[in-house]
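As you look at this complex, bear in mind that one protein chain is not there, while each of the others sits in place.
For reference, chains read A and B in written order, and residue numbers begin at 1 within each chain.
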Amino acid sequence: MVSTRSVTGTGVVRARRNRADDVAGLGRARAGVFVAPALLMIGMFLLFPAIWTIYLGMTDFRLTGLAAAHTSFVGLGNFTAAFGDKAFWNALQLTVVFVALSGVIGQSLLGFSLAWSLRRLKGWVRTLVESLALAAWVIPGSVNAFLWIALLDRRDGTLNTLLNTPGTAWLISYPMAMIVIFNIWVGTAFSMQLFSSALSSVSPSQLESAQIAGASEFRQLFDIVLPTIKGHILTNTLMITLWTFNTFTPFLLTAGGPNRKTEIFSVYIYKSAIGSGQLGFGAAISMIMLLINLAIALLYMRVGRKR
Amino acid sequence: MTMATRTPSRTTSRTATRFVGRLGFVVFITVVSVFFALPMVWLVVAPFDANPTMSVKWPDWTLNNFHRILENPYAFGSIVNSLIISVGVVALTVILATLAAYALSRVRIPGRDALLYGLLLLSSIVTGTAAMVPTFQLISALGLINTQLGVVLVMSGGLLPTVVFILKDFMDSVPKSYEESARLYGATPFQILRDVVVPVARPGIAFVAVWSVVQAWSNFLVPFILLRDPTLQPAGVLMYTFYTEAGQADLRLIAAFSLVYTLPVVVIYFLVNRKFGFRFYGGIKS
Partner (left out) sequence: MVTIGRRKLITLAGLALVPGALSACSSSSKTATNSGSGGTKDVTLTITANAIAGGKNAAEAQWVADWVIPQFQKANPGATVKFEPQGVNDEDYKTKIALDLKSGKGADIIAIDGIWTGEFAQAGYIKPLQDVAGAAVDAWDGWKQIPTAVQGAVSFQGKIYGVPDGTDGRVLYYNKSLFSKAGLPTDWQPTSWDDVLNAARALKKLKGVTPIQLDAGTAMGEATTMQGILPMLVGTGEYVWTDNKWVGNTGGLRDVMNLYRTIYIDEKLGDAVLQQEANGRDSSFQEFAAGQIGILAEGDYFWRSVINPAQGIGTAPMADRDTVVGYTKIPAMKPGSGVKGQDFVSMSGGSGRVLNPNSKNADLAWKLLELMCSPEGFAARAAGTLSISPRDDVNKTLLAKDPMLTYVSTQVLPITSYRPGLADYTQVSTAMQQASLDVVTGTSVADALKTYTGTLGGIVGSSNITNN
């Protein structure tokens, strides 16, 4: 087994990767100046509305109706209402499954497989495949929904025509599978690019020596490459988890249906916030989602620190 | 290091494995390519159809749908608005985030990681529907309702944490030797950032720039809530007006507009990719 702590340029950099090193001589004060504009923007346009939203989550605020004129503080009332709502637990379960299957497993795996298979190619094949994946990623969400509804249409959809299965209502019979696959289609490009870059930073001399030593491609993959890019895998998985958790586009495909079978958290909030105008309740659910995301992020941080 | 004895059977099995490996590779790549390409067929077929439906069929070729889009008083303007808003968001986000990411990467600030993660999480609240009222009230209080500036500010605020996070991660992997040398030559930190780090980090910056454009381009809720004048609305909002009074989609307009709406982003991506190439981690290999 080839050691990953070899004294090559990359190895030395990697060991010091996460330790801040003020090589430019910034100093604390100037660093503060650099960070200040971003913090100001974030403070005004992100922190302020976010904290206000958290506060709203503890009121019975509605956009119309009596509660709009006389909003009262209900403390944790919205949270208890949420925990008592069957639809909430349904949304939680569906979201976890959705994130795990389409994000953590689906996009990461497909993205990595693409990056690994294409890593040595340089010609038109690589450009074509990468372009197709990136086109899917770049196309706006509302357009994507139309594309997939046309693909999965029960009567004359492309899929039914190709597989010769007329009349199969894909979005009704296999709704979760469909939005999982849809989300994989949309998001894989990000993982592919990330892993592609990560792979290109793995020292080729290490791989060469392994190959000469007789290690098969799989061995090289598992023993050299994966440990080297472990940090990137973690970052990628964290970002994908957070994004998939909050994505709203599946709503355009199934409207949360049929009968709530694809009502993931973002759809659940949309229906309660815009549907019946219960913004206080919607804010509380957002808060719960944030806490779940926080738990996930803490988990990743802990795993990351164990390196 | 032992030399494996190359017996003939070993060689043939090696070739066989390699052949199967190649075949598997070709099959995999073909399947994946078809997977990505298939849904896009509607986008190149339906806009040219006189009577498009929610399925892919051989079109009744016409350019009439595009004529109707051009006749629409807001269609062309909305694409321009989308560009304005996206450029504004990218400029603001990338510049602020590059400064912040560099500083956070190089200087030990206590609680840095926690701060970043925290902001990352909060950005998910603010981009959701529940934060709509606070955002509206804030922009209203600032007098920026019905201005594209308000839209740019709100969107940038929401995207900044993610961009800072990604860029900081990127800059962590940029080797510090160049900066050390530049410092020895007496460059100020800002010059080092501008002249040494940014060029190396360009591919990563390019990637987050495209990511920001995609986010800004597809955003419906923020411009919808904050803008009143339809001549200011971006294409992401205008998409939703091509419906009848009871919510029936006018597919002729939607298909054609979808194509018009998608093309600029795709073009931007290809241009940036051509110029910079997307890469995340700029480590110099040995």
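Everything below uses one rule, namely that contacts are C-beta pairs under 8 Å (C-beta built on N, C-alpha and C of every residue); 3 or more make two chains touch, one makes a residue touch a chain.
No experiment lies behind these values; they were computed from the predicted model shown.
*Asks:* With respect to the chain omitted from the figure, which of B:Phe28, B:Trp61 or B:Tyr243 is a touching residue?
*Replies:* Considering the complete complex, B:Tyr243 is the one touching the chain left out.
*Asks:* Could you tell me which of B:Ser105, B:Gln148, B:Asn219 or B:Ser258 touches the chain that is not displayed?
*Replies:* B:Gln148
*Asks:* List every residue of chain A that touches the chain not included in the displayed model.
*Replies:* Listed in rising order, the touching residues are 62-66, 68-69, 149, 154, 169, 171-172, 252-255, 257-259, 274-277.
*Asks:* Using the touch rule from the top, list residues of chain B that touch the missing partner.
*Replies:* Residues in contact with the chain left out: 53-54, 68, 71-75, 81, 84, 87-88, 91-92, 95, 132-133, 136-137, 140, 145-149, 152, 194-195, 198-199, 224-225, 228-232, 237-238, 240-251, 253.
Going forward, only the chains that are shown with their structure count from here on.
*Asks:* Using the average of all C-alpha atoms in each chain as its centre, how far is it in Å between chain A and chain B?
*Replies:* For chain A versus chain B, the centre distance works out to 14 Å.
*Asks:* Could you pull out which chain A residues touch chain B in their complex?
*Replies:* 8-10, 13, 17-18, 20-28, 30-32, 34-35, 37-39, 41-42, 44-50, 52-54, 56-57, 61, 63, 110, 113-114, 117-118, 125, 128-129, 131-144, 146-151, 153, 155-159, 161, 185, 190, 193-194, 196-198, 200-205, 212-214, 217, 232, 235, 239, 242, 245-246, 266, 269-270, 273-274, 279, 282-283, 285-287, 289-290, 293-294, 297, 301
*Asks:* Name, in rising order, each residue of chain B that touches chain A in their complex.
*Replies:* Residue list for chain B touching chain A: 1-2, 4, 21, 25, 28-29, 32-33, 35-43, 46, 53-57, 92, 96-97, 99-100, 102-109, 112-113, 117, 119-135, 137-138, 153-154, 156-158, 160-162, 164-166, 169, 172-173, 175-176, 179-180, 182-183, 187, 189, 192-193, 203, 207, 210-211, 214, 217-218, 220, 236, 239-240, 254-255, 258, 261-262, 265-266, 269-270, 273, 278-286.
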